[in-house]
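Below is one structure, written out as structure tokens; the observations come after it.
As you look at this complex, bear in mind that one protein chain is not there, while each of the others sits in place.
Which chain is which? They are A and B, in the order written, and residues in each are numbered from 1.
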Amino acid sequence: MAKCKSCVVLPFLVGLVASIVLGWWGFPKVLYSQKTQPIRFDHVVHVEDQAMACEDCHAFRDDGSYAGMPTNANCVGCHEDVQGEDPDEARYVTEYVQQEKEVEWLGYQKQPDNVYFSHIAHKELDCTSCHPDVANMSTPPVYYENRLSGYSKDTMKMWQCEECHAQSGASNACFVCHK
Amino acid sequence: MRAKEFKVKWGMLVDLDKCTGCGACTVACRAENNLPPEADAANKLRTNDWMNIYELSNKKPFPDHEVAYLPRPCMQCGRPSCSTVCPVVATLKDEEGGIVSQVYPRCIGCRYCMAACPYHARYFNWFDPIWPEGMEKVLTPYASARPRGVVEKCTFCHHRFMAAKEQARMNDEDPTELAEDAYIPACAEICPTGAIKFGNLKNPEHEVSKMAASKYAFRLLEKLGTDPQVYYYSKREWVRKLGDNYLKNAKGGEHV
Partner (left out) sequence: MGLDRRSFISLVAGGVAGSLFTPVIWKTLDDVSIWTQNWPWIPRLQYGEELTVPALCKLGADAYGVKVKTIAGRPVAAEGNPDHPLSLGGICPLGAASVHLLYSPSRVKNPKLKDGSSFKDITWEEAEELLAGKITEAGANMAMISGDETGSVTDVLSGLVGKAGSDKSYFMPGESAPAAAALAMLGGDGQVGYDIENANYVLMLGADALGSWGNVARNGKAFSASREKGVKFVYVGPAQNGTTAVADSWIPCAAGTEPVLALGIAAVIAGTNRDRSFWPGFASFAKFVQTSYPLEKVVEITGVSAATITGLARELARAGRPLVLTAAEAGQGLGAFELAAGMSLNMLLERVNTVGGVRILPWAPKVVEAAADKKAMLANDLVAYLSTVADGGAEAPALLMVYGANPAYALPNLAKAQAAIDKAGFVVSFSSFMDETAAMADLIMPDSYAFERLDDAYSPYGSGQPNYTVAAPVIKPVFDTKPAGDVLLSVAAKAELDLGFESFEDVVKAKAEALGADFDEMVEGAAWVSEEFPAQDLALWTTPLQELAVAAQDGKTLALAPVLRLKIGSAKVAIPPFNTNAIRFDEMLGNDMYVLINAATAKNLGLKKDDAVKLASSGGECKARVRIFEGVMNDTVVAPLGLGHTAWDAFSRGKGDNVYKLLAADTEAETGLSRFATVRVTVSKA
């Protein structure tokens, strides 16, 4: 058969487009597994209905460290017994509070052990600069876990911290963020 | 190499006239920094000893013999030999305060830095850390657990420096102006005789800088020009003279 140019160009273009589509859409689907939080924590109920402030659960401790994920000690003030009709709340009380087990919340921005992050050094920033705005979500967002590295899809990479540090004049020395 | 200048210079001063060689600093360092437990620590070319204690001798026969003990952490040199040779920039002296960093995920384990360090203060993880069952529950959150193949060294308990800054921010104080007792490494904190002192060498009020200016203070291998930030202090001249003595390069483990 006579070689026609289009028979080389077309497959090339098809391959090109196909791999771009697969790379940007298919690859993440394969790379990330979806997980949900162990308990469907409803921020709306707590923030709007119960009129709680963010700092009631997410606050700085006396030594300056940040208590990001509250422990049972925060919750049992109200949830010693089941308060409402939500089956997830009932599950929290029976499986966690009564068993004296802490909920293993999935941290969307979880950093590796060799990274050190100080919330108090960043307190001038808005929380939503880095974190999803869950305050008005009834269901926590889906947690996408990278099957290869084990970290969350939203875990910030080093360049993101470096860029902002460089722009704001904060030090980019290695030990500022590593341990 | 021109030494980098910082506003604060974290330094340590060990009073060898108070060190009994008990080993509490060695043990406390391991506990604080998640060093792996080593069932067989006899082969000193395979162990991990961030804070290592040497026995010094005036080499005279009985009854004129005298003994001293010298704890040796990382010197956090002003002109570090290690960071200049690292091919991947896993170690650098770039942070305010002068602590030489060691970044484990970037280290490729070539051990060039270990060859360069004249104080043998760097250690290689020949093995993966094996924590006896359950003992991983006493890991501190201060230092990551290093896999095999990376080099590590004393960091002057850098995590305590970060914690002191967090506390200062919490108290609405300036994190760059820490009080003398706000940041102190584990070894200095627990020493039963208070032989290890720590502070800002550039602050004339701090005890370390006062004692470092004394005629009895000396540093190890000063003539190499490394400008260490660890000073030693002894009123005994034979101990001070040993500071510039190269370790004997002999068989049988004396060269460690």
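Just so we're on the same page, a contact is a pair of C-beta atoms (placed from the backbone, for glycine too) under 8 Å apart; a residue touches a chain by one contact, two chains touch by 3 or more.
These figures come from a predicted structure and were not determined experimentally.
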When the whole complex is taken into account, which chains on show are touched by the absent chain?
A, B
For the chain left off this view, which of A:A18, A:A53, A:C78 or A:A166 is in contact with it?
A:A18
Omitted-chain footprint on chain A covers residues 1, 3, 7-20, 22-24, 27, 31, 61, 63, 65, 67, 71, 102, 112-113, 146, 148-151
By the contact criterion defined above, which parts of chain B meet the unshown chain? Give residue numbers in ascending order.
17-24, 26-28, 30-32, 34-35, 37-42, 44, 47-49, 53-55, 57, 60-63, 65-69, 105, 128-129, 131-141, 144-145, 147, 186, 189-195, 252-254, 256
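Heads up, the rule we're going with is that only the chains that are shown with their structure count from here on.
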Provide the residue numbers of chain B that touch chain A in the complex, in ascending order.
91-92, 94-96, 99, 101, 103-105, 142-145, 155, 158-159, 162-163, 165-171, 175
In the complex, chain A residues that touch chain B
60, 62-65, 112-114, 116, 118, 120-121, 123, 171, 173-176, 178-179
